[in-house]
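Taking it in order: structure first as structure tokens, then the write-up.
Only one protein chain is missing; all other protein chains are in place.
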Amino acid sequence: MTFFYRTIAREFLNYRRKPGLFLNPLIFFGLVVFLFVVGLGPDEAKLNQAASIFILVASLLSVLMSAESAFDQDYEEGSLELVVVSSNSLLIYSLAKSLAHWVVTFLPLILLVPFIGIGLFLDVEQIWVLCLGILLVSPTIILLASVGAAMTISLPRNGVLIGLLVLPFYVPPLIFVTGLFEAALLKQNVFPYVYWLIGLLFLALGLAPSATSACLRIAAED
Amino acid sequence: MIFENLEDFFWMEGLGPFVLGAYFITFVVLGINLFFPMIREKRLRFELRNENYELRSDARFEE
Amino acid sequence: MFEAVSFSLNIGDILQVCGPNGSGKTTLMRTLVGLYKNYTGCFDWDLPSPPLYLGHRPGINENLTPRENIKWVFELNNQHIKAADIDDAIRQVGLAESAHICCSDLSFGQKKRVALAPFCLGKNSLWIMDEPFSGIDGVGITLIEELFRKRSLWGGSIIFSSHQAIPSGLAVKKLELQ
Partner (left out) sequence: MLGWFHRLGSPKTFFGMSQSWPKTFGLLSLVLLALGTVWGLLFAPPDYQQGHSVRIMYVHVPAAAVAQSCYLIMAISSAVFLIWNIKLADWAAKSMAPIGASLAFLVLITGAIWGKPTWGTWWVWDARLTSTLVLLLLYLGIIALRNALEEKGNDGRPCAVLALVGLVNLPIIKYSVDWWFTLHQPASFTLTEKPKMPPEMWIPLLLMAAGYYLFVFSVWTSRIRNEIISRERKTAWAKAWAGSQ
């Protein structure tokens, strides 16, 4: 367990020294949302209908952007080899890295969402649901992105490839989140969607780290 | 036989182009599937034969 | 790649793996630490702790300082190390002035020295070092030799790879790879 905390601490130190690693995706997120708004026009009803979805999609894209290099540095420097040699669990290592990644990418996003929501004429309840949706879906997204990053670790310029690999896996969480938003908008029961999202999260938690660590081991042993 | 003549068959009450098009595309896709491995097999045989030939001629050269 | 390699090592032995480029020195090193699985054969040793490994890529994070990097190497082995000891090691490898700056500002040779610093402190009974002498200046080479000498006196074993001859009079076993 201590290895888990130490890895997280090291990641945070790394992010603090290189803020671009998590600020760039945030800026990218802002740009995508801004362009969407410009494209849709200032019509309040139109914006209101589409806002939740494009905020969510923009956050997915921005996270995918930062995830592509999640393990690149460790691989190129040889830190990954040291972890493999040192008989520490790669599973814990990848989980710790995912958690740190989540904290620096999605946490600021969730804090940013209320302000963007006010700017897009969402009412308080919609903003709540939007935050809840992102909160529930983001760990799944991060875990899946880390699998993609670990698979393509030894490949240069892997951004588009990760997108292609991860996209099919993003479909179910995305569907349930949009379902959640719609149910909230129509004042229906949102709990089935919440349960589904939690279920998907647990499934991802059970499978993704082992897939990630398997791929990391393969990369280190190549 | 459902159709009375060839024209009926190609027309299929207006649906002929769709139905026959679907069958056509199916066989094109299957044909491509069949074709590629065959081409590759030919090329591999050719390459390997050439390698063999070069090896043998090298050996002769050394003698 | 190489075939039919066998060697045995006693406590305090230093083994140099030598051979021309492409003879499989790095592969042998990686096999020994478990980074290369595609081999047949076996090696059995009785080690109280995992070997300390210096790879082709030294494992130095650019965004961390030498101090933090060295600490991380020991944390990986669940060894707690005092801050004073780390500073001492940094002084030994001659980086006392650079202990606070990020490794991205260090030269290649200096990074190599950072990677060597854990070897000044490690209690691990076996060192496995892949090309420790590459990219390092004359002072660094004598430094490593000094490390080796102390190490073997203390009863630790070292396996290292290098294609160059070691100038000083260390008692070194040699393993030639074709």
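Read from first to last, the chains carry the letters A, B and C; within each, the first residue is number 1.
Here, a residue touches a chain if its C-beta (ideal position, glycine included) is under 8 Å from a C-beta of that chain, and two chains touch if they have at least 3 such contacts.
In this text, all values refer to a predicted model and were calculated from it rather than measured experimentally.
S.K.: What shown chains does the left-out chain touch?
M.R.: A, B
S.K.: Across the whole complex, list the residues on subunit A that are touched by the chain not included here.
M.R.: Where subunit A meets the chain not shown: residues 147, 150-152, 154-155, 158, 161, 164-165, 167-169, 171-172, 175-176, 178-179, 196, 200, 203, 207-208, 211, 214-215, 218-219, 222.
S.K.: Hey, which subunit B residues sit against the chain that's not shown?
M.R.: Subunit B touches the chain not shown through residues 1-3, 9, 12-16, 18-23, 25-26, 29-30, 32-34, 36-38, 40-41, 44-45, 47-49, 51-52.
Please note the rule applied: only the chains that are shown with their structure count from here on.
S.K.: For subunit A and subunit C, what's the span in angstrom between their mean Cα positions?
M.R.: Computed value for the inter-centroid distance: 38 Å.
S.K.: Could you say which residues in subunit B touch two or more other chains, in rising order?
M.R.: Nothing qualifies.
S.K.: Subunit A: which residues touch two or more other chains?
M.R.: Where subunit A is concerned, no single residue meets two or more other chains.
S.K.: Hey, which residues of subunit C end up touching subunit A in the complex?
M.R.: 33-37, 50-51, 53, 55-64, 68, 72-73, 75-78, 102
S.K.: Of all residues in subunit A, which touch subunit C in the complex?
M.R.: 2-3, 6, 10, 13-14, 17-18, 73-74, 76-79, 81-88, 220-221
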